[in-house]
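All protein chains but one are shown in place.
Going in written order, the chains are labelled A, B and C, and every chain counts its residues from 1.
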Amino acid sequence: MTSSLSRRAVAEFVGTLLLVAAVVGSGIMAERLSGGNVALALLANTIATGAALVALVAAFIPISGAHLNPVVTVISAFDGGLPWAEVPAYVFSQTTGGVAGAMTAHLMFGVPFVAIGTHVRSGPAQSFSEFIATFGLICTIWGAVRFRASIVPFAVGAYITAAYWFTASTSFANPAVTIARALTNTFSGIRPIDVPAFVAAQSVGGMGALLLIRYWFPKSSRTPV
Amino acid sequence: MTSSLSRRAVAEFVGTLLLVAAVVGSGIMAERLSGGNVALALLANTIATGAALVALVAAFIPISGAHLNPVVTVISAFDGGLPWAEVPAYVFSQTTGGVAGAMTAHLMFGVPFVAIGTHVRSGPAQSFSEFIATFGLICTIWGAVRFRASIVPFAVGAYITAAYWFTASTSFANPAVTIARALTNTFSGIRPIDVPAFVAAQSVGGMGALLLIRYWFPKSSRTPV
Amino acid sequence: MTSSLSRRAVAEFVGTLLLVAAVVGSGIMAERLSGGNVALALLANTIATGAALVALVAAFIPISGAHLNPVVTVISAFDGGLPWAEVPAYVFSQTTGGVAGAMTAHLMFGVPFVAIGTHVRSGPAQSFSEFIATFGLICTIWGAVRFRASIVPFAVGAYITAAYWFTASTSFANPAVTIARALTNTFSGIRPIDVPAFVAAQSVGGMGALLLIRYWFPKSSRTPV
Partner (left out) sequence: MTSSLSRRAVAEFVGTLLLVAAVVGSGIMAERLSGGNVALALLANTIATGAALVALVAAFIPISGAHLNPVVTVISAFDGGLPWAEVPAYVFSQTTGGVAGAMTAHLMFGVPFVAIGTHVRSGPAQSFSEFIATFGLICTIWGAVRFRASIVPFAVGAYITAAYWFTASTSFANPAVTIARALTNTFSGIRPIDVPAFVAAQSVGGMGALLLIRYWFPKSSRTPV
């Protein structure tokens, strides 16, 4: 991470753009082709998202650390892996990149450039799902980087592949992606009104994981990648 | 594995919790979405479980060795990889973590917090399947760690992905997971009355693998990871 | 890359042959078996293509660098990774290998040896999709090789797995493969009249990625693998 902050911010923008384009675009393709078979649509959406994460995390770690997720950025800052002064640039790049990614998917599939999500995702089971999803994601990243840094792209892709199915919310686990998905009215969309509870649950999940990480690794450096 | 036993026990608890949440949760999601197509439901359950293992084994190896399975713990103890005195803490953490994982999945999907499995899994073909499943799992772990320690998360995830389909029992291969799955009445459940035969077959399969491992690696250290 | 140019050219021919045989052959098999379920057919085609890329890129990197794609070759030349004088041999081998791969698939499946694609893939959404697909592919390769050279086969396979679903064009992202797919009238075919726009969009996408790569890595060597 010797790149300048502007280079890293552009990387977070491009990486999150491609990630959300993958999530939203594969959701559109999956819904179009699956003829109402929701299990098959979600399976295709899952495989595309997990594979995109393997590729994008591997590609952007050498530039920006491949956070692509405000929770990862904030937990990194708490953990000493990123100066707090750089957090706003990361989060701004991730959020605007995510929104641009939804628009990119819309352009590729010829649907309205901007839309408002109407997919209802509310209630305590959804919030608890996002808590668990993000808690597990942060545990996975911080643990895997200590096993082998080279395994992190696979661990992240594999974790989200699993969490799309094992959480009731299909595991957004990422505030930037959540906001971007509020701007698409397709398979992977979410109502804007449901976003705050998702982001809150994701934040609490990340903080919960941080407490355990501090317990498990009391003295060692905790910077991921 | 320089962590204290309490840190490692918490890791085994959290890791097995997330593993069982993945198995049970993805089973619920798969059954809900697949509209009675059992092959599609099992495929989704398989991909979620295999991917979860890649992520969780990578994440928890640096803390506790990522056993997440009493058979792995006991065979490690026989093999000199873990003091016998630490086995009870590992097995207790795995079993209670597994049960907590089933409850976590139930909370996420809004089904009764605790239930009793009614899925019949009995008979000699089921027991023989669990013997083979666990025998192959232990051979895979102990062999793969000698090839490259970094491949172990992939080898475990890939093995269980295969074994979900090539055994008639869908390869529980883990006493803690088996007990936890007796407490869910969903896709991945099992009747409590069928648990003892599963655990017995898993134990015999693990011991059979240990005999071969001792034949193949007569003098070298046999500690996994 | 100490092999002679002729050895490397043969490797690019054989590698691209096997790649296109995998794309076209798995498309034929998928269409035959899926009984009109396009989502299932594309999922099988996707998994076969992504897996083929993991295997073939791993196999041919030690001989020719495993470009298997004229855009990768040309961007490598711009980037100093391949002498411009060797570009024609690479591109010729890739293109003829790709055509031979389509014919190989036709022979294996007993369909006419040569055919003309009739699958309509035109319009700005398709071109924009190919721009994004190739842009992301080049970013992925050039980023991943800086993370770990050993991850490149996985990053390429994973990226294309995702892009088959997240682009409206199913991500050809490769002029040699595009030309070869104009010579098959099966699941993965394309009308010859649609090829120029695809190749143009792929070229622009590759150049766009090169600009960002030069921004992100201003001084370091940029040769992939």
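In this section, a residue touches a chain if its C-beta (ideal position, glycine included) is under 8 Å from a C-beta of that chain, and two chains touch if they have at least 3 such contacts.
In this text, all values refer to a predicted model and were calculated from it rather than measured experimentally.
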Among the chains presented, those that the missing one touches: B, C
Residue of C:41, C:68, C:82 or C:137 in touch with the missing chain, whole complex considered: C:41
Among C:72, C:105 or C:180, the residue in touch with the chain that has been omitted: C:105
Residue among C:3, C:122 or C:185 touching the omitted chain: C:3
Of B:129, B:188 or B:202, the residue in touch with the unshown chain: B:129
Residue numbers in chain B that touch the chain omitted from display: 37-40, 42-43, 46-47, 50, 123, 125, 128-129, 132, 136, 139-144, 146-148, 150-151, 154-159, 161-168, 212, 215-216
Sites on chain C contacted by the missing partner chain, in the whole complex: 3, 7, 10-11, 14, 18, 21-26, 29-30, 33-35, 37, 40-41, 43-45, 47-49, 51-52, 54-56, 58-63, 104-105, 107-110, 150, 153-154, 157
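Throughout what follows, only the chains that are shown with their structure count from here on.
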Leaving out chain B, the still-touching groups: one piece
Centroid comparison with chain C (C-alpha atoms), farthest chain: B
Euclidean distance of C-alpha centroids - chain A vs chain B, Å: 27
Separation of mean Cα positions, chain C and chain B [Å, integer]: 39
Of all residues in chain B, the ones touching two or more other chains: none
